[in-house]
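Only one protein chain is missing from this complex, and each of the others stays in its spot.
By written order: A and B. Residues from 1 in each chain.
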(Lines give C-alpha, C1' and ligand atoms only; values in the text may rest on other atoms or scores of the structure.)
Protein backbone atom coordinates (compact mmCIF):
# COMPACT_ATOMS: atom_id res chain seq x y z
CA UNK A 1 0.00 0.00 0.00
CA UNK A 2 2.79 2.38 0.94
CA UNK A 3 4.36 1.76 -2.44
CA UNK A 4 1.25 2.95 -4.22
CA UNK A 5 1.20 6.01 -2.00
CA UNK A 6 4.80 6.65 -2.93
CA UNK A 7 4.01 6.40 -6.60
CA UNK A 8 1.00 8.65 -6.21
CA UNK A 9 3.13 11.20 -4.47
CA UNK A 10 5.66 10.95 -7.28
CA UNK A 11 2.96 11.62 -9.86
CA UNK A 12 1.82 14.58 -7.87
CA UNK A 13 5.33 15.95 -7.60
CA UNK A 14 5.98 15.56 -11.30
CA UNK A 15 2.73 17.31 -12.06
CA UNK A 16 3.74 20.09 -9.76
CA UNK A 17 7.09 20.43 -11.45
CA UNK A 18 5.54 20.48 -14.85
CA UNK A 19 3.34 23.32 -13.63
CA UNK A 20 6.37 25.23 -12.33
CA UNK A 21 8.36 24.74 -15.47
CA UNK A 22 5.37 25.60 -17.58
CA UNK A 23 4.83 29.09 -16.22
CA UNK A 24 6.35 30.87 -19.13
CA UNK A 25 4.78 28.55 -21.61
CA UNK A 26 1.49 30.32 -21.61
CA UNK A 27 2.83 33.21 -23.61
CA UNK A 28 4.41 30.96 -26.12
CA UNK A 29 1.15 29.08 -26.31
CA UNK A 30 -0.47 32.26 -27.58
CA UNK A 31 2.35 32.77 -30.00
CA UNK A 32 1.96 29.33 -31.29
CA UNK A 33 -1.75 29.77 -31.79
CA UNK A 34 -1.15 32.64 -34.12
CA UNK A 35 1.70 30.74 -35.71
CA UNK A 36 -0.60 27.91 -36.36
CA UNK A 37 -3.13 30.08 -38.11
CA UNK A 38 -0.40 31.45 -40.28
CA UNK A 39 0.82 28.08 -41.32
CA UNK A 40 -2.64 26.83 -41.93
CA UNK A 41 -3.34 29.76 -44.16
CA UNK A 42 -0.14 29.38 -46.03
CA UNK A 43 -0.61 25.70 -46.42
CA UNK A 44 -4.11 26.24 -47.70
CA UNK A 45 -2.75 28.77 -50.10
CA UNK A 46 -0.24 26.40 -51.58
CA UNK A 47 -2.37 23.31 -51.35
CA UNK A 48 -2.63 21.88 -54.82
CA UNK A 49 -3.95 18.51 -53.85
CA UNK A 50 -0.43 17.14 -53.20
CA UNK A 51 -0.18 18.47 -49.65
CA UNK A 52 0.83 15.90 -47.03
CA UNK A 53 0.42 16.03 -43.25
CA UNK A 54 1.39 13.42 -40.65
CA UNK A 55 -1.27 10.85 -39.93
CA UNK A 56 0.05 9.68 -36.58
CA UNK A 57 2.52 10.47 -33.84
CA UNK A 58 6.08 11.05 -34.98
CA UNK A 59 9.07 9.17 -33.68
CA UNK A 60 12.31 11.12 -33.42
CA UNK A 61 15.33 8.87 -33.06
CA UNK A 62 18.52 9.99 -31.37
CA UNK A 63 21.11 7.40 -32.45
CA UNK A 64 22.88 7.92 -29.11
CA UNK A 65 22.28 7.69 -25.38
CA UNK A 66 20.56 10.22 -23.17
CA UNK A 67 22.36 13.48 -22.58
CA UNK A 68 24.65 13.74 -25.59
CA UNK A 69 24.57 16.24 -28.45
CA UNK A 70 22.22 14.24 -30.67
CA UNK A 71 19.90 13.47 -27.81
CA UNK A 72 19.79 17.10 -26.71
CA UNK A 73 19.12 18.31 -30.25
CA UNK A 74 16.34 15.77 -30.71
CA UNK A 75 14.70 16.53 -27.38
CA UNK A 76 14.91 20.28 -27.75
CA UNK A 77 13.66 20.22 -31.34
CA UNK A 78 10.77 17.92 -30.42
CA UNK A 79 9.89 20.15 -27.50
CA UNK A 80 9.85 23.35 -29.55
CA UNK A 81 8.06 21.76 -32.53
CA UNK A 82 5.27 20.58 -30.24
CA UNK A 83 5.06 23.41 -27.76
CA UNK A 84 5.07 26.10 -30.40
CA UNK A 85 2.45 24.14 -32.29
CA UNK A 86 4.61 23.90 -35.41
CA UNK A 87 3.71 20.23 -35.62
CA UNK A 88 0.47 19.09 -34.03
CA UNK A 89 1.19 15.40 -33.75
CA UNK A 90 3.07 14.40 -30.64
CA UNK A 91 6.79 13.82 -31.23
CA UNK A 92 8.43 11.20 -29.04
CA UNK A 93 12.20 10.95 -28.74
CA UNK A 94 13.62 7.43 -28.84
CA UNK A 95 17.22 6.65 -28.00
CA UNK A 96 18.83 3.99 -30.17
CA UNK A 97 22.26 3.97 -28.70
CA UNK A 98 25.30 2.19 -29.94
CA UNK A 99 28.28 1.80 -32.25
CA UNK A 100 28.74 5.53 -32.79
CA UNK A 101 25.26 5.76 -34.33
CA UNK A 102 25.27 2.61 -36.48
CA UNK A 103 22.62 0.89 -34.34
CA UNK A 104 20.23 3.81 -34.73
CA UNK A 105 20.88 4.14 -38.46
CA UNK A 106 20.22 0.49 -39.16
CA UNK A 107 17.00 0.81 -37.16
CA UNK A 108 15.83 3.63 -39.44
CA UNK A 109 17.12 1.91 -42.57
CA UNK A 110 14.63 -0.86 -41.83
CA UNK A 111 11.74 1.58 -42.00
CA UNK A 112 11.96 2.55 -45.62
CA UNK A 113 9.10 4.78 -46.70
CA UNK A 114 7.80 5.43 -43.18
CA UNK A 115 7.28 9.19 -43.01
CA UNK A 116 6.66 9.17 -39.25
CA UNK A 117 10.16 8.28 -38.24
CA UNK A 118 12.94 10.88 -38.28
CA UNK A 119 16.38 11.05 -36.80
CA UNK A 120 19.10 13.54 -35.99
CA UNK A 121 22.70 13.17 -37.11
CA UNK A 122 25.91 15.05 -37.76
CA UNK A 123 29.38 14.40 -39.22
CA UNK A 124 29.67 10.81 -37.90
CA UNK A 125 27.07 9.70 -40.45
CA UNK A 126 29.77 10.42 -43.04
CA UNK A 127 32.80 9.25 -41.05
CA UNK A 128 31.53 6.07 -39.40
CA UNK A 129 30.58 4.32 -42.67
CA UNK A 130 33.91 5.39 -44.18
CA UNK A 131 35.79 3.65 -41.43
CA UNK A 132 33.72 0.54 -42.07
CA UNK A 133 31.72 0.56 -38.86
CA UNK A 134 28.28 1.16 -40.28
CA UNK A 135 26.54 -0.40 -43.25
CA UNK A 136 24.49 2.73 -43.73
CA UNK A 137 25.59 6.21 -44.74
CA UNK A 138 23.71 9.39 -45.55
CA UNK A 139 22.98 8.03 -49.06
CA UNK A 140 20.65 5.48 -47.50
CA UNK A 141 18.42 8.13 -45.98
CA UNK A 142 16.50 11.22 -46.99
CA UNK A 143 18.24 14.40 -45.82
CA UNK A 144 15.48 16.75 -44.70
CA UNK A 145 17.08 19.84 -43.27
CA UNK A 146 20.18 21.01 -41.48
CA UNK A 147 19.52 23.29 -38.53
CA UNK A 148 22.64 23.74 -36.44
CA UNK A 149 26.34 24.33 -36.92
CA UNK A 150 29.08 23.85 -34.38
CA UNK A 151 32.71 24.66 -34.93
CA UNK A 152 35.87 23.00 -33.75
CA UNK A 153 38.76 24.55 -31.87
CA UNK A 154 42.42 23.73 -31.24
CA UNK A 155 43.58 24.69 -27.77
CA UNK A 156 46.83 24.52 -25.79
CA UNK A 157 47.72 25.30 -22.20
CA UNK A 158 48.14 29.03 -21.52
CA UNK A 159 51.90 28.66 -20.98
CA UNK A 160 52.48 26.69 -24.19
CA UNK A 161 55.19 27.75 -26.58
CA UNK A 162 52.86 28.27 -29.54
CA UNK A 163 51.02 31.56 -29.87
CA UNK A 164 48.94 30.54 -32.85
CA UNK A 165 48.18 27.68 -35.19
CA UNK A 166 50.79 28.63 -37.76
CA UNK A 167 53.55 28.42 -35.19
CA UNK A 168 52.36 24.99 -34.13
CA UNK A 169 52.24 23.76 -37.69
CA UNK A 170 55.68 25.23 -38.45
CA UNK A 171 57.10 23.03 -35.73
CA UNK A 172 55.07 20.03 -36.84
CA UNK A 173 56.36 20.39 -40.37
CA UNK A 174 59.84 19.85 -38.96
CA UNK A 175 58.85 17.00 -36.66
CA UNK A 176 55.22 15.87 -36.71
CA UNK A 177 55.67 13.51 -33.77
CA UNK A 178 56.99 16.16 -31.40
CA UNK A 179 53.43 17.16 -30.56
CA UNK A 180 50.71 15.04 -28.95
CA UNK A 181 47.18 15.82 -30.00
CA UNK A 182 44.31 14.70 -27.78
CA UNK A 183 40.63 14.42 -28.62
CA UNK A 184 37.57 12.72 -27.20
CA UNK A 185 36.84 10.29 -30.00
CA UNK A 186 38.88 7.63 -31.77
CA UNK A 187 41.16 8.17 -34.78
CA UNK A 188 39.18 8.65 -37.97
CA UNK A 189 36.37 10.45 -36.17
CA UNK A 190 35.63 14.12 -35.82
CA UNK A 191 38.19 15.43 -33.33
CA UNK A 192 41.00 13.68 -35.13
CA UNK A 193 39.89 14.51 -38.64
CA UNK A 194 39.35 18.21 -38.06
CA UNK A 195 42.92 18.55 -36.82
CA UNK A 196 44.32 16.46 -39.64
CA UNK A 197 42.44 18.52 -42.18
CA UNK A 198 44.05 21.76 -41.06
CA UNK A 199 47.46 20.14 -40.61
CA UNK A 200 47.33 18.88 -44.17
CA UNK A 201 46.34 22.28 -45.50
CA UNK A 202 49.41 23.68 -43.72
CA UNK A 203 51.64 21.03 -45.24
CA UNK A 204 52.28 18.73 -42.25
CA UNK A 205 52.91 15.02 -42.83
CA UNK A 206 49.61 13.84 -41.40
CA UNK A 207 50.48 10.17 -41.20
CA UNK A 208 52.97 10.84 -38.40
CA UNK A 209 50.76 12.90 -36.11
CA UNK A 210 50.53 11.49 -32.58
CA UNK A 211 46.88 11.35 -31.63
CA UNK A 212 45.50 10.12 -28.30
CA UNK A 213 41.83 9.48 -27.67
CA UNK A 214 40.60 10.24 -24.15
CA UNK A 215 36.90 9.94 -23.31
CA UNK A 216 35.12 11.42 -20.27
CA UNK A 217 36.70 14.86 -20.31
CA UNK A 218 40.15 13.27 -20.38
CA UNK A 219 41.14 15.62 -23.19
CA UNK A 220 40.91 18.88 -21.32
CA UNK A 221 42.46 17.25 -18.26
CA UNK A 222 45.44 16.02 -20.23
CA UNK A 223 46.07 19.40 -21.78
CA UNK A 224 45.78 21.17 -18.44
CA UNK A 225 48.19 18.82 -16.68
CA UNK A 226 50.61 18.81 -19.58
CA UNK A 227 50.29 15.15 -20.62
CA UNK A 228 49.21 16.16 -24.10
CA UNK A 229 49.92 19.34 -26.04
CA UNK A 230 46.95 20.18 -28.22
CA UNK A 231 43.27 19.60 -27.55
CA UNK A 232 41.17 19.18 -30.66
CA UNK A 233 37.49 19.55 -29.80
CA UNK A 234 34.30 21.55 -30.20
CA UNK A 235 34.58 25.24 -29.49
CA UNK A 236 31.95 25.02 -26.73
CA UNK A 237 34.21 22.71 -24.72
CA UNK A 238 36.98 25.27 -24.34
CA UNK A 239 35.32 28.66 -24.18
CA UNK A 240 35.02 28.78 -20.39
CA UNK A 241 38.57 27.55 -19.86
CA UNK A 242 39.81 30.19 -22.27
CA UNK A 243 37.81 32.90 -20.51
CA UNK A 244 39.45 31.90 -17.25
CA UNK A 245 42.85 32.12 -18.89
CA UNK A 246 43.67 28.45 -18.34
CA UNK A 247 44.11 27.64 -21.99
CA UNK A 248 44.80 29.44 -25.23
CA UNK A 249 42.73 28.78 -28.34
CA UNK A 250 45.10 28.67 -31.30
CA UNK A 251 42.33 28.70 -33.87
CA UNK A 252 38.71 27.93 -34.50
CA UNK A 253 37.58 26.02 -37.58
CA UNK A 254 35.01 28.51 -38.85
CA UNK A 255 35.68 30.78 -41.82
CA UNK A 256 34.81 33.95 -39.96
CA UNK A 257 35.19 34.86 -36.32
CA UNK A 258 32.37 33.67 -34.12
CA UNK A 259 30.05 36.01 -32.31
CA UNK A 260 30.04 36.31 -28.56
CA UNK A 261 31.97 37.78 -25.68
CA UNK A 262 34.97 35.46 -25.48
CA UNK A 263 34.24 33.64 -28.73
CA UNK A 264 35.03 36.64 -30.91
CA UNK A 265 38.56 36.74 -29.51
CA UNK A 266 39.45 33.37 -31.03
CA UNK A 267 41.35 33.70 -34.31
CA UNK A 268 40.28 31.67 -37.31
CA UNK A 269 42.75 29.48 -39.13
CA UNK A 270 41.94 31.38 -42.28
CA UNK A 271 43.26 34.67 -40.95
CA UNK A 272 46.50 32.82 -40.16
CA UNK A 273 46.83 31.83 -43.78
CA UNK A 274 45.51 28.28 -43.55
CA UNK A 275 42.69 28.07 -46.03
CA UNK A 276 40.52 25.33 -44.60
CA UNK A 277 37.27 25.07 -42.63
CA UNK A 278 35.41 22.45 -40.65
CA UNK A 279 31.77 22.66 -39.75
CA UNK A 280 30.16 20.21 -37.40
CA UNK A 281 26.73 20.50 -38.91
CA UNK A 282 23.72 18.85 -37.29
CA UNK A 283 20.40 18.15 -38.96
CA UNK A 284 17.45 15.89 -39.49
CA UNK A 285 16.96 12.93 -41.77
CA UNK A 286 14.16 10.54 -42.66
CA UNK A 287 14.26 6.98 -43.98
CA UNK A 288 14.74 6.32 -47.69
CA UNK A 289 11.71 6.39 -49.97
CA UNK A 290 9.92 9.46 -48.66
CA UNK A 291 7.70 11.26 -51.18
CA UNK A 292 8.39 14.80 -52.34
CA UNK A 293 5.35 16.10 -50.46
CA UNK A 294 6.52 14.52 -47.26
CA UNK A 295 10.00 16.00 -47.60
CA UNK A 296 8.50 19.40 -48.42
CA UNK A 297 6.29 19.24 -45.35
CA UNK A 298 9.13 18.53 -42.93
CA UNK A 299 11.50 20.93 -44.66
CA UNK A 300 8.99 23.71 -44.08
CA UNK A 301 8.43 22.70 -40.46
CA UNK A 302 12.13 22.59 -39.64
CA UNK A 303 12.54 25.98 -41.26
CA UNK A 304 9.88 27.31 -38.89
CA UNK A 305 11.69 25.61 -36.03
CA UNK A 306 14.98 27.18 -37.00
CA UNK A 307 13.39 30.62 -37.21
CA UNK A 308 11.42 30.41 -33.96
CA UNK A 309 12.43 32.53 -30.96
CA UNK A 310 12.20 29.54 -28.66
CA UNK A 311 14.78 27.61 -30.64
CA UNK A 312 16.97 30.70 -30.94
CA UNK A 313 17.13 30.83 -27.15
CA UNK A 314 18.11 27.16 -26.99
CA UNK A 315 20.82 27.78 -29.56
CA UNK A 316 22.22 30.62 -27.47
CA UNK A 317 22.25 28.54 -24.30
CA UNK A 318 24.10 25.69 -25.93
CA UNK A 319 26.37 27.89 -28.02
CA UNK A 320 25.10 26.48 -31.31
CA UNK A 321 24.99 28.50 -34.51
CA UNK A 322 22.10 28.73 -36.92
CA UNK A 323 22.72 26.99 -40.21
CA UNK A 324 19.65 26.09 -42.19
CA UNK A 325 19.85 24.05 -45.36
CA UNK A 326 16.88 22.62 -47.22
CA UNK A 327 16.76 19.04 -48.43
CA UNK A 328 18.36 19.53 -51.86
CA UNK A 329 21.15 21.82 -50.69
CA UNK A 330 21.81 19.58 -47.71
CA UNK A 331 22.21 16.51 -49.86
CA UNK A 332 24.72 18.17 -52.18
CA UNK A 333 26.65 19.51 -49.21
CA UNK A 334 26.86 16.03 -47.69
CA UNK A 335 27.99 14.40 -50.93
CA UNK A 336 30.77 16.92 -51.35
CA UNK A 337 31.87 16.70 -47.71
CA UNK A 338 32.01 12.92 -47.86
CA UNK A 339 34.31 12.91 -50.89
CA UNK A 340 36.58 15.30 -49.09
CA UNK A 341 36.75 13.18 -45.92
CA UNK A 342 37.25 10.03 -47.92
CA UNK A 343 40.48 11.41 -49.35
CA UNK A 344 41.80 12.24 -45.90
CA UNK A 345 41.00 8.84 -44.43
CA UNK A 346 42.56 7.13 -47.39
CA UNK A 347 45.79 9.00 -46.82
CA UNK A 348 45.73 8.03 -43.13
CA UNK A 349 45.11 4.41 -44.04
CA UNK A 350 41.90 4.49 -42.03
CA UNK A 351 39.55 4.03 -44.97
CA UNK A 352 37.66 0.80 -44.66
CA UNK A 353 34.48 1.03 -46.67
CA UNK B 1 43.09 -40.09 -17.77
CA UNK B 2 41.77 -36.75 -16.66
CA UNK B 3 41.66 -37.28 -12.98
CA UNK B 4 39.81 -34.24 -11.83
CA UNK B 5 37.41 -31.57 -12.89
CA UNK B 6 40.02 -28.82 -12.75
CA UNK B 7 42.00 -30.53 -15.49
CA UNK B 8 38.98 -30.69 -17.72
CA UNK B 9 38.21 -27.03 -17.05
CA UNK B 10 41.84 -26.19 -17.75
CA UNK B 11 41.59 -27.77 -21.19
CA UNK B 12 38.45 -25.80 -22.01
CA UNK B 13 40.22 -22.62 -20.93
CA UNK B 14 43.27 -23.44 -23.01
CA UNK B 15 41.09 -23.88 -26.08
CA UNK B 16 39.40 -20.60 -25.31
CA UNK B 17 42.71 -18.78 -25.01
CA UNK B 18 43.93 -20.31 -28.25
CA UNK B 19 40.80 -19.10 -30.00
CA UNK B 20 41.24 -15.63 -28.54
CA UNK B 21 44.91 -15.59 -29.56
CA UNK B 22 44.09 -16.53 -33.13
CA UNK B 23 41.66 -13.63 -33.33
CA UNK B 24 44.17 -11.25 -31.71
CA UNK B 25 46.81 -12.07 -34.28
CA UNK B 26 44.38 -11.16 -37.03
CA UNK B 27 43.82 -7.62 -35.79
CA UNK B 28 45.10 -4.93 -38.15
CA UNK B 29 48.06 -2.82 -37.08
CA UNK B 30 49.01 0.74 -37.88
CA UNK B 31 52.39 2.39 -38.25
CA UNK B 32 53.54 5.02 -35.72
CA UNK B 33 51.59 3.52 -32.79
CA UNK B 34 53.85 2.06 -30.08
CA UNK B 35 51.28 -0.28 -28.56
CA UNK B 36 48.66 -1.18 -31.10
CA UNK B 37 45.15 -2.57 -30.74
CA UNK B 38 46.52 -6.11 -30.70
CA UNK B 39 49.15 -5.64 -27.97
CA UNK B 40 47.07 -6.10 -24.84
CA UNK B 41 44.85 -8.88 -26.28
CA UNK B 42 47.93 -10.90 -27.23
CA UNK B 43 49.32 -10.53 -23.74
CA UNK B 44 45.98 -11.57 -22.23
CA UNK B 45 45.71 -14.58 -24.49
CA UNK B 46 49.16 -15.89 -23.54
CA UNK B 47 48.50 -15.15 -19.89
CA UNK B 48 45.30 -17.18 -19.93
CA UNK B 49 47.08 -20.01 -21.70
CA UNK B 50 49.78 -19.99 -19.04
CA UNK B 51 47.21 -19.89 -16.25
CA UNK B 52 45.27 -22.79 -17.69
CA UNK B 53 48.47 -24.84 -17.82
CA UNK B 54 49.02 -23.83 -14.21
CA UNK B 55 45.50 -24.93 -13.31
CA UNK B 56 46.02 -28.25 -15.06
CA UNK B 57 49.00 -29.08 -12.87
CA UNK B 58 47.83 -27.35 -9.72
CA UNK B 59 47.24 -29.40 -6.63
CA UNK B 60 44.04 -27.60 -5.78
CA UNK B 61 41.26 -30.01 -5.16
CA UNK B 62 37.64 -29.13 -4.73
CA UNK B 63 36.22 -29.30 -1.29
CA UNK B 64 33.31 -31.65 -0.65
CA UNK B 65 31.04 -28.65 -0.39
CA UNK B 66 32.08 -27.54 -3.84
CA UNK B 67 31.47 -30.98 -5.29
CA UNK B 68 28.02 -30.94 -3.77
CA UNK B 69 27.31 -27.72 -5.62
CA UNK B 70 27.88 -29.46 -8.90
CA UNK B 71 25.71 -32.40 -8.03
CA UNK B 72 22.29 -31.42 -9.29
CA UNK B 73 19.35 -33.79 -9.29
CA UNK B 74 17.93 -34.43 -12.73
CA UNK B 75 14.61 -32.94 -11.73
CA UNK B 76 16.23 -29.60 -11.01
CA UNK B 77 18.15 -29.60 -14.27
CA UNK B 78 14.88 -30.05 -16.09
CA UNK B 79 13.20 -27.21 -14.24
CA UNK B 80 16.18 -24.97 -14.95
CA UNK B 81 15.97 -25.81 -18.64
CA UNK B 82 12.23 -25.14 -18.70
CA UNK B 83 12.76 -21.72 -17.10
CA UNK B 84 15.52 -21.02 -19.64
CA UNK B 85 13.10 -21.91 -22.40
CA UNK B 86 10.54 -19.52 -20.94
CA UNK B 87 13.15 -16.77 -20.66
CA UNK B 88 14.21 -17.46 -24.22
CA UNK B 89 10.64 -17.13 -25.44
CA UNK B 90 10.28 -13.99 -23.34
CA UNK B 91 13.24 -12.39 -25.11
CA UNK B 92 12.10 -13.54 -28.54
CA UNK B 93 8.67 -12.00 -28.15
CA UNK B 94 9.78 -9.02 -26.06
CA UNK B 95 9.50 -6.52 -28.91
CA UNK B 96 6.88 -8.12 -31.13
CA UNK B 97 4.32 -8.81 -28.40
CA UNK B 98 5.33 -5.74 -26.48
CA UNK B 99 6.64 -5.36 -22.97
CA UNK B 100 3.34 -5.69 -21.14
CA UNK B 101 2.02 -8.79 -22.88
CA UNK B 102 5.33 -10.63 -22.97
CA UNK B 103 6.04 -9.89 -19.34
CA UNK B 104 2.59 -10.83 -18.11
CA UNK B 105 2.80 -14.16 -19.91
CA UNK B 106 6.33 -14.81 -18.69
CA UNK B 107 5.84 -13.89 -15.04
CA UNK B 108 2.59 -15.82 -14.80
CA UNK B 109 3.81 -18.99 -16.49
CA UNK B 110 7.19 -19.11 -14.80
CA UNK B 111 5.70 -18.47 -11.36
CA UNK B 112 3.13 -21.19 -11.98
CA UNK B 113 5.73 -23.63 -13.26
CA UNK B 114 7.98 -23.03 -10.27
CA UNK B 115 5.18 -24.23 -8.03
CA UNK B 116 3.14 -21.28 -6.84
CA UNK B 117 -0.40 -22.52 -6.35
CA UNK B 118 -2.50 -19.42 -5.70
CA UNK B 119 -3.38 -18.70 -9.30
CA UNK B 120 -5.60 -15.73 -8.57
CA UNK B 121 -2.84 -13.91 -6.68
CA UNK B 122 -0.38 -14.89 -9.35
CA UNK B 123 -2.61 -13.50 -12.09
CA UNK B 124 -3.15 -10.22 -10.28
CA UNK B 125 0.54 -9.70 -9.55
CA UNK B 126 1.73 -10.69 -12.99
CA UNK B 127 -0.74 -8.33 -14.64
CA UNK B 128 -0.37 -5.41 -12.27
CA UNK B 129 3.41 -5.26 -11.97
CA UNK B 130 4.21 -4.97 -15.68
CA UNK B 131 1.43 -2.43 -16.20
CA UNK B 132 2.62 -0.26 -13.33
CA UNK B 133 6.24 -0.44 -14.43
CA UNK B 134 5.29 0.22 -18.02
CA UNK B 135 3.29 3.31 -17.06
CA UNK B 136 6.10 4.65 -14.90
CA UNK B 137 8.67 4.21 -17.63
CA UNK B 138 6.65 5.31 -20.62
CA UNK B 139 4.36 7.99 -19.26
CA UNK B 140 6.26 9.44 -16.33
CA UNK B 141 9.85 9.02 -17.39
CA UNK B 142 9.37 9.17 -21.16
CA UNK B 143 11.46 6.06 -21.69
CA UNK B 144 9.87 3.97 -24.38
CA UNK B 145 9.48 0.28 -23.77
CA UNK B 146 8.17 -1.77 -26.68
CA UNK B 147 4.42 -1.31 -27.01
CA UNK B 148 4.01 -4.30 -29.33
CA UNK B 149 0.54 -5.24 -30.40
CA UNK B 150 -1.23 -3.35 -27.65
CA UNK B 151 -2.35 0.11 -28.71
CA UNK B 152 -0.66 2.04 -25.86
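Just so it is clear, contacts are C-beta pairs under 8 Å (C-beta built on N, C-alpha and C of every residue); 3 or more make two chains touch, one makes a residue touch a chain.
Methods note: contacts and distances are computed from a predicted model.
Note on the omitted subunit: UniProt lists it as "Tripartite tricarboxylate transporter permease", one of the names in "Regulator of SigK", "Tripartite tricarboxylate transporter permease", "Multisubunit sodium/proton antiporter, MrpG subunit" or "RNA polymerase subunit sigma-24".
Of the options B:18, B:83 or B:131, the residue whose C-beta touches the omitted chain is B:83.
Remark: the omitted chain is touched by one listed residue; of B:25, B:116 or B:139 this is B:116.
Although one chain is not drawn, its touching partners on subunit A can still be listed: residues 2-3, 6, 9-10, 13-14, 16-18, 20-25, 65-67, 71-72, 75, 79, 94-100, 102-103, 106, 131-135, 177, 180, 185-189, 210-218, 220-222, 224-228, 239-241, 243-244, 246, 314, 316-319, 350.
Residues 5, 9, 13, 16, 20, 23, 27-28, 30, 33-37, 39-41, 44-45, 47-48, 51-52, 54-55, 58, 60, 62, 66, 69-70, 72-73, 76-77, 79-80, 83-84, 87-88, 90-91, 94-95, 99, 103, 106-107, 110-116, 122, 125-126, 129-130, 133, 136-137, 141-145 of subunit B touch the missing chain (whole complex, contact as defined above).
Definition applied: only the chains that are shown with their structure count from here on.
Residues 30-32, 132, 136, 140, 142, 144 of subunit B are the ones touching subunit A in the complex. Looking at the complex, you find that subunit A touches subunit B at residues 7, 10-11, 14, 92-94, 177, 207-208, 210, 349.
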